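Just one protein chain is left out here, and the rest sit where they should.
In this document, chain identifiers A and B correspond to the written order of the chains, with residue numbering beginning at 1 in each.
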Amino acid sequence: MTRQPFILRNPSALVVLALLAAFTLAVTLMSAAYGSGVIPTSTVKVLGKTLCLALAALAMDLVWGYLGILSLGQMAFFALGGYMIGQWLMYARTEAIVAASLSGNPIPPTAQELREAVANQIFGVVGSADLPLVWSFAHSLTAQLVLVVVVPGLLALVFGWLAFRSRVNGVYLSILTQAMTLALALWLFQNDSGFRGNNGLSGLQNIPGLDGVGQARLSIWFLWASAAALALFYVLAAWVVGGKFGSVIRAIRDDETRVRFLGYPVEGFKLAVFTLAAMITAIAGALYYPQAGIINPAELMPIASIYLAVWVAIGGRGRLYGVMIGAIVVSLLSSWFTGGRAPSIHLPGYTVNWVDWWQVALGLCFVLVTLFAPKGIAGIFDRLAGILPPRRHGRDLGPDQGALQEQEAKA
Amino acid sequence: MTALLEVDGIAVSFDGFRAINNLSFSIGAAELRAVIGPNGAGKTTFMDIVTGKTRPDSGDVKFGESSKSLLRMNEAQIARAGIGRKFQRPTVFEDQSVAANLTMALKASRGPFAVLFWKPTAASEARVAELAAEVGLADHTHRKAGKLSHGQKQWLEIGMLLAQEPRLLLVDEPAAGMTLAEREQTTALLVRLAQTRAVVVVEHDMDFVRRLDCKVTVLHQGSVLAEGSLDHVTRNPDVIEVYLGR
Partner (left out) sequence: MTCRLIALLLSLFLVLPAAANPALEAVIADHLDQIERPSRRTVEPLVAQIAATGPEGLGLLSAWAGRALGVTETGRLVIVAGDGATDAVTGQAVRGADPKMLRPNAGVRGVIESALVAGEVSSPDRARRAAALASIARDGTPEHLAALRAAAPDPDPALAARRARIEKLLAIRFDADPAARVAAIQDMAGDVGLDFRAALNPLLATRRVASTEEPQGANIAGELRVGSADFPREAAVALLTAQGLIQPRLTAADQRNALAAHIVDGRVGGVSAAELSDPQARDRAYEALEGAGTVPPAATEAETEAALADIRFFDIFAEPEAAVTDAARAAQRGAEWRLVAMKGIDLGLDALSLASIYFLAAIGLAITFGVMRVINMAHGEFIMMGAYTGYVAQTVIADRTLSLVAALPLAFAVTFAAGVVLYRLVIRHLAHRPLETLLATFGVSIALQQLAKNIFGTQARPLTAPAWLEGAITLNDVVSISTIRVAIFGLALLFLGLFLIIMKRTRLGLEVRAVTQNPGMAASMGINPDRIAMLTFGLGSGIAGIAGVAIGLFAQVTSELGQQYIVQSFMTVVVGGVGNIWGTLAGAGLIGVLSKVIESFNPSNTLAAQTFMILFIVIFIQFRPRGIIPQRGRAAEA
């Protein structure tokens, strides 16, 4: 908290930005559309999606690593962002298709007819032919882009206000966030919620108006967009947690009561960070799902958010670059192992097939990380940089659990 | 002299146990006051009520010139109104540097957005350095608070209280765990602070209280038993009975 320029205070930001740029450039030069074609389009998409997950992990780190709220519903915002952009993608594309097919008629369709035909096309699968109210803005890209941040932001604001106001914290709050995403998922699963029930939204990889571009180039464009968003929000997050604000939220994480007695409106800070993180997560989702091509309510089930927590924990929470590494490494490893491409291990009498055993290995790894490396992968960097955590033995000194303990305090 | 803090007939009970029973108390704008009493007399609960941690079942707490009731305010609002509290055990933010701890406590706008766009200035840095020097931590500003000794943490916390510039300071057993030299320093500091603001010290240690040389309030079973100079209250037969008798 000195009056140095931002970059000098955050040397890691420069490294991260440089690495990100180098990575994006390398992938572009090896892609099918702009380079040698060593990396197939499907892999480019996986890499682009991974960057979006890293962005979600970044937001999770703000909430968990810095503010200390283990939100088990973070992916609800991610999926909501995806749904919001998906509405436009699906509507605009269906409209183009329907308009093309109706133009064969002797009489050109009225706007009303066009709308009805689009609604029928989109909602026929759930036995409805009317455009639900929640699709009122689906025709407008601008409106849906605004909704990408507004809807999850509002949800976070309302939910957070209710939860923080009544001073729900710790595991209670975690369970409550989990309930929130479950409720949302169950609601979306219904056919009459207006989001096509368990069919979800599909065909999102086709960007309306860009039919001639082709997936090879689109995938690279999305990679750039994802990398740019990640870079932008990394800098934003580093700025937020670097100053006095970061100091206050870490203080809230460590001893909320004390921060109150300093006169800070703790709830306001929590709400600000929670909502900001929700919006960042939603933007990550809005970039992710056009690359994935499909979104359905299963994406909101609590398990997805818990996986996000796993990545953040393995990466090392409280370190912005750590959680990005965690998300990238673990999600890529997961897709490699569960994709069936990892070689099986032949033991006498049993063959370990990674498709079956990866989850078991991941679960156990996760337990081991929690037990022995609570700082995760970032802990390795810390050790290299010589930042050693105090050793904790003896009784807590502070009034709250987790405060420094007797022996380390003497050090 | 009008009172800065006026506590009027408060009562609170936990599951039928009356921790505070019709307690009234008042303190002027620049006054040092020691509160003593046996265990369970309600000293800590009294401070909890003033700082908004506990809500009383009845009674009222008024603060400042306009006699604003504190009962409708939360902890943070009360703190912003100008009441600082020092806990029995040192509570500083151990993961952050001494300078960060002090900067957080500096009197400034507390809203999330004001804090987000807050930038350190030459003045703020000078104030932090000054405070650090005052509490003897000038050489430690860049160390993590967690690496300080117990006594240093106590001082850091006092430094943070000073940074808040409260009008009323509630201090819970400041002498606990301090060396003799530190105690003398603390006494001097408290006496000096009380020249410009109200200071309430809750203490067990009679020697320490004697050194403060101020008006003393004796609490017993949640209400005021006696009030006056230390010599006056120690001669009070009720006080003698409570402290020595039974």
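Going forward, contacts are C-beta pairs under 8 Å (C-beta built on N, C-alpha and C of every residue); 3 or more make two chains touch, one makes a residue touch a chain.
Predicted model, so just to flag it, every value in this text is computed and none were measured.
Chemist: Given the contact definition stated above, which residue among A:19, A:125 or A:360 touches the chain not shown here?
Modeler: The single option touching the absent chain is A:360.
Chemist: For the chain that's not shown, point to the residue among A:100, A:133, A:347 or A:371 touching it.
Modeler: In the full complex, the listed residue that touches the missing chain is A:371.
Chemist: Using the definition of touch stated at the top, determine which of A:306, A:329, A:342 or A:380 touches the missing chain.
Modeler: Of the candidates A:306, A:329, A:342 or A:380, A:306 is in touch with the missing chain.
Chemist: What residues on chain A make contact with the chain left out of this view?
Modeler: 70, 105-113, 159, 162-163, 165-168, 170-172, 174-176, 178-180, 182-184, 186-187, 189-190, 192, 302-303, 306, 309-310, 313, 356-367, 370-371, 374, 396, 399, 401-402
Here, only the chains that are shown with their structure count from here on.
Chemist: Which residues, counting only chain B, touch chain A once they are in their complex?
Modeler: 51, 53, 74-77, 79-80, 84-85, 87, 89-91, 93-97, 99-100, 103-105, 110-113, 115-116, 118-122, 125, 146-150, 153, 160, 164
Chemist: What residues of chain A sit close enough to touch chain B in their complex?
Modeler: 1-3, 240, 243-245, 247-248, 250-251, 254-255, 257-258, 260-266, 268-269, 271-272, 390, 397-399, 403-404, 408-411
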